[in-house]
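Apart from one protein chain that is not included, each protein chain of the complex appears where it belongs.
Labels A and B are assigned to the chains in the order they are written; within every chain, residues are numbered from 1.
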Amino acid sequence: MSLATAAPADSWRPGRGKVGMACLIAMESFFFAGFIIAYLFYIGKGATGPWPREVLEVKPVLVNSAALIASSFTVIASVKALGRGHLAAMRWWLALTILLGAWFIWGTWVEWRGLIWEHGLTLRTNLFGTTFYSLVGFHAFHVIVGLLALSTILGLGVMGRLRPARDTLRFELVSWYWHFVDVVWVFVFTTVYIVGLRP
Amino acid sequence: MSTLHAQPESVARQGLMERLHGWAITVDHKRLGIMYILSGLVFFVVAGLEATAMRMQLIRPLNDFLTPQGFNQMFTMHGTTMVFLVGMPVLLGFGNFLIPLMIGARDMAFPRLNAFGFWLFLFGGALLYFSWLGGDGLYGAGGAPDVGWFAYSPLTSKTFSRGNSTDYWILGIMVSGFGSMTTAINFLATILCMRCPGMTLMRLPLMAWMMLVVAVLVITAIPVLTAAQVMLLLDRSLGAHFFDPQQEGSAVLWQHLFWFFGHPEVYILILPAFGFLSEIVPVFSRKVIFGYPLMVAATVAIAFISLGVWVHHMFVVGLPPWMNALFAASTFLISVPTGIKIFNWLGTMWGGRIRFETPMLFCTGFLAMFLIGGLTGIMLAVVPFTTQLSDSYFVVGHFHYVLFGGTVFGIFAAIFYWYPKATGRMLDERLGKWAFWILLIGFNVVFLPMHFSGLLGMPRRIYTYQPDRGWEIWNLITTLGVPIQILGVALIVWNMVRSLGKGRVAGDDPWDAWTLEWATSSPPPEWNFDRIPTVTSARPLWDRKNPHDPDEEQP
Partner (left out) sequence: MALAGSGVSSASEPMVCAPGSGPLPLVRPEVFQPSSPPADEVASMAWLVLGICAGIFVVVELLLIVSIVKFRRREGDRGDPQQVFGSNPIELAWTVVPLMIVFTLGLVTIRVIRDIDRTAPPDGALEVVAIGHQWWWEYRYLDPAVPGGELVVANELHVPVGRPIWLRLESADVIHSWWVPPLAGKTDLVPNRTNHMWFQADQPGLFLGQCAEYCGNQHAGMLLRVYAQPQVAFEAWMASQSTPPVEDATVSMGRDVFQELACASCHAVRGLSVGAFAPDLTHLMSRDTIASGMLPLTRENLRAWIDDPQTLKPGCNMPSLKLSPSELDAVTDYLMTLR
């Protein structure tokens, strides 16, 4: 590729992987922004119930959120471990990350099970159902995609196919995606469980 | 600068199937760029035929050339095709072809992603056009979408748009949109990461700056459209209520989301044309671009402000007056950097020694026509005036002046300028000049009268009109201009086809230009440059040709 002669006045040239992942994250952020705006626009509106305050339980979701947030820290540890060449530590931290992410998904599933079967709330019930399931659902979908990516990396790690020099940056970029999923969750949680539940 | 011949001998003996296969699997930005542009031009002809059908229907009042539904499908497909399947691919295709060459790189940052994006675009376009066959689903004979290119709800709900035609609109554009998004990622990554040594951001060709900014707009705007379309899809197929008035869903929310995308989209469609002008006008005026830093600042300002003007498409929806006033202010504001650019191009021409070959003719036409479109745009920013002008033919006239007189003229300038680089042959200059004048005249005959019929009360998107309104003469004139435009476009297409074999051999640098793409052969080899250059200013070839008068003082 191009020569890297840096004359003193030469300007900043970031790595293309970082730029690419940053672009992806930016695009996804605007995608989520659309759904968050729809959610905020429709708070309190709708022709029929059930209403958020009747059916949403914040405490279990807080626990799930803690798991997801924690998984960001564990993935940082995993990336660092790979960078230092500590492959075993990398695998353990990564496995923990995946476990925490899976816990989040499982917790979402439990919440939805209650909403659907106990309260009869679905996407088509009312505006709350529409905006809730689409927003939380797309986020959960992104978490699942992230889990698949992380599991692939874990699989490669278990098979001994990872090489720190080549793969640390790549793993770091995937971890950026994972952090993004976390940050989005902070916004989604605030929108749905804080702003949306205000009297 | 030594250049190797573009193709090794063995390639010349390849059979047709092998050559086609080479194009089908290519990840070379140059080939992908050409494929984008050619596909876009094909869709341009198709959309032009759709417009021709509309104009034939409107040539006289109470005509029956098209059924009402047929007409409604025509304007929907015409608008949708022109924006998503002509404008985007052609402009992004030029970016694809030119960016690595202009910044001294060997390819885009993600060549395979680039190829994936092209095929996504093409598939999305095919999906949209498949609606002619499959649109009404089981119950009808097939139908293309007929909800307008902006597909307002609740007209697009299952209740009012039965069958699948609207779903084809959603999915075709969504898939194409993913293609645009991958291109944007490539543009950003390539321009930021792969510039040759010495090329600071303030030495980027302005074309590359425009593409950089366009990429940012694509990244911010298209995902919002995707979100809105997903919401509509959920409404239509899973019974969601995003835009369902029965459940207190809001029709206005669709408009906010759509236009948050839609306005930046029109800047996505014009900024690359600004880039073409910024490269072509200096070369043909023989003068460096006037005010490079201000041009960069104006571009960034336009992009930034364009994210905050979208409500000017909604001035008659009944929003609070303070909101209308605020967005009128931002719309007025965006006209300033746009005007600055026009002045800077004029400032470049002033004091020059202008050669009026076809690329420069189209640039001059652009300046004259885009100015008119920009001024009618300012008129439309005046909210009370817009309450009369909105949704009328005045708006149709306005946006065709900026999109045809602007973007399309810019594209033709770019075709004449860079065709030699891509093919190694010059386009015929005489045919080019004829095409320009015919197009200039035809374009004005078609679109100028629309301002009058709009002021006389003619709304948009009507398949026919009453004879007692005084609109006949303007509609007649407009329709009579269509064959003139068709002739102009046909001349360009013919020129492009004929010159492949018969055009004068171009050589590396037929225009005596200054940016890096002219430092390699025409067409460039697959690897672009034998040696990656080091640059010391924004005009590397000027510096090379004028060692006594380089653009920047060397230490």
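One rule holds for everything that comes next: a residue touches a chain if its C-beta (ideal position, glycine included) is under 8 Å from a C-beta of that chain, and two chains touch if they have at least 3 such contacts.
Predicted model, so just to flag it, every value in this text is computed and none were measured.
Participant: Could you tell me which shown chains are touched by the chain that is not displayed?
Facilitator: For the complete complex, the undisplayed chain touches B.
Participant: Can you tell me which of B:Thr364, B:Thr423, B:Asn444 or B:Gln485 touches the chain that was removed from the display?
Facilitator: Per the contact definition at the top, the residue touching the missing chain is B:Thr364.
Participant: Check the options B:His21, B:Arg112 or B:Arg469 and report the residue that touches the missing chain.
Facilitator: That would be B:Arg469, which touches the missing chain.
Participant: Just to verify: which one of B:Ser250, B:Thr358, B:Asn444 or B:Ser499 makes contact with the chain not shown?
Facilitator: Missing-chain contact among the listed residues: B:Ser250.
Participant: Tell me, which residues in chain B touch the chain that this view leaves out?
Facilitator: 61-62, 64, 67-69, 72, 146-148, 152, 154-155, 160, 245, 248-252, 285-288, 290-294, 316-318, 321, 324-325, 328-329, 332-333, 335-336, 339-340, 342-344, 346-347, 349-356, 364, 367-368, 371-372, 375-376, 378-379, 381-392, 455-457, 459-470, 546, 549, 551
By our rule, only the chains that are shown with their structure count from here on.
Participant: Using the average of all C-alpha atoms in each chain as its centre, how far is it in Å between chain A and chain B?
Facilitator: That gives a centre separation of 35 Å.
Participant: In the complex, go through chain A and note every residue touching chain B.
Facilitator: Contacts found on chain A: 1-7, 9-16, 19-20, 23-24, 26-35, 37-38, 41-42, 45-48, 123-124, 126-127, 130-131, 134.
Participant: So in the complex, which bits of chain B are touching chain A?
Facilitator: The contact residues of chain B facing chain A are 104-106, 109-110, 181, 184-185, 188-190, 192-201, 215, 219-224, 226-228, 230-231, 234, 238-242, 246-250, 253, 256-257, 532, 534.
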